[in-house]
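In what follows, a single structure is set out as structure tokens and then discussed.
The complex appears here without one of its protein chains, the remainder shown in place.
== chain A ==
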Amino acid sequence: MKLKAKMHAGWRLELLKYAVAALLVVLIGSVIILSQGNSPAEAFSALLVGAFGSTSAVGTTIRWATPSIITGISAVIAFKSGIWNVGIEGQMYFGAFVSAVIGYQLLMPRGVHIVVCLLVAGLSGMLFSFVPAILKLLLDVNELISTLMLNYAALLFTEYLTFKYMGFDASELADAIATPDMQPTARLSVLLPRTSASTAIFIAIGLAILVHLLYKYTVKGYELKMVGENLKFSKFGGVNYKSTFLMIFLLSGFIAGVCGGTEMMGAFGKFRPGFATNLGWDGVMIASIARNNPIAVIFISFIWGALKSGSFHMERVTSTNRLVISVLQALFVLLVAIDYEALGKWFGEQRQLRMLRRQEKEVQ
């Protein structure tokens, strides 16, 4: 009974925390927009119009929510078990490149082609995540740093592969280089006509629900959660840490690779080096805001997609730089990371300290 009451209070505090953070972010955003000489009210209303105002706006929102969900889920799987796989972006690049090539090179019936492309995308991402995973297991190399480094390497290496595939003299301009258009049989259907929203959104939501069910109803999922919550206890309970660690890392890499695949098969249609522009980091941020809850990832990803879609419109209509939005997103992550209970405790301690000092003075 007592525990339940406590949990309830905790839930309310949590909600308050998000509301306060959102309010602060809007305030800070307004100040930044004002300092650029634009009207915050106009900018924010343009943001809303750009996110939901028309069919094409909604389509763009869905389009950007899709990779956010998948990378978010990839991050959740790793973070829930206390593994810092921040190499999602690099794993995405590999998945995307391989699926773009397979999507162009092979001729297959439509359904099969899509499944093959998704699978090879996932496997390529998984293969790339195997490197930091095995280095951590065998040599105790910190996975956070190795995946960070491998992100830079992956971006450059897939660019090299693209040149290798297309021929080094294919293009004088590095910006123009890309793999050929994928076969129509490898492309996902368009969800809303004349928008870039594709049926990839269903893959994304499906993955999120699947992972939610995995954690909630299966023994394996329980084991995965245990590893993150209490390593010693899970070892005591008979969980093989090494194989579990490897499984989590590879699964996270697989899903990151799938995201690369859906990006190719949905919106892009061909691989262009450096296409991801922080999509992997979006997943890291979303998982952190969602407190590693797969269902919450879906909702936050839609907000993320709306912000991205809206920010393009905002930039066009009000000339407010859309980088404002990405700064605010990171700021929101920072603000919800605050431990309010610890903060309250700290203020309490300070107050007590001041009182003690005052009393000391009075005695003297």
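Just so we're on the same page, contacts are C-beta pairs under 8 Å (C-beta built on N, C-alpha and C of every residue); 3 or more make two chains touch, one makes a residue touch a chain; residues count from 1.
Please note the rule applied: contacts and distances are computed from a predicted model.
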| item | value |
| --- | --- |
| Record-based protein name (UniProt) of the chain missing from this complex, from "Succinate dehydrogenase cytochrome b556 subunit", "2-oxoglutarate ferredoxin oxidoreductase subunit alpha", "Heme exporter protein C" or "ABC transporter permease" | "ABC transporter permease" |
| Option touching the unshown chain, where A:Ala57, A:Leu224 or A:Val324 are the choices | A:Val324 |
| Selected residue (touches chain absent from view) among A:Val26, A:Val49 or A:Leu148 | A:Leu148 |
| Touching residue (missing chain; options A:Leu213, A:Leu334 or A:Met355) | A:Leu334 |
| Chain A, residues in touch with the chain not shown (by the definition above) | 32, 35-36, 84, 86, 135, 137-142, 144-146, 148-150, 152-153, 156-157, 159-160, 163-164, 168, 242, 278, 281, 284-285, 288, 321, 323-324, 326-327, 329-331, 333-334, 337-339, 342-343, 346 |
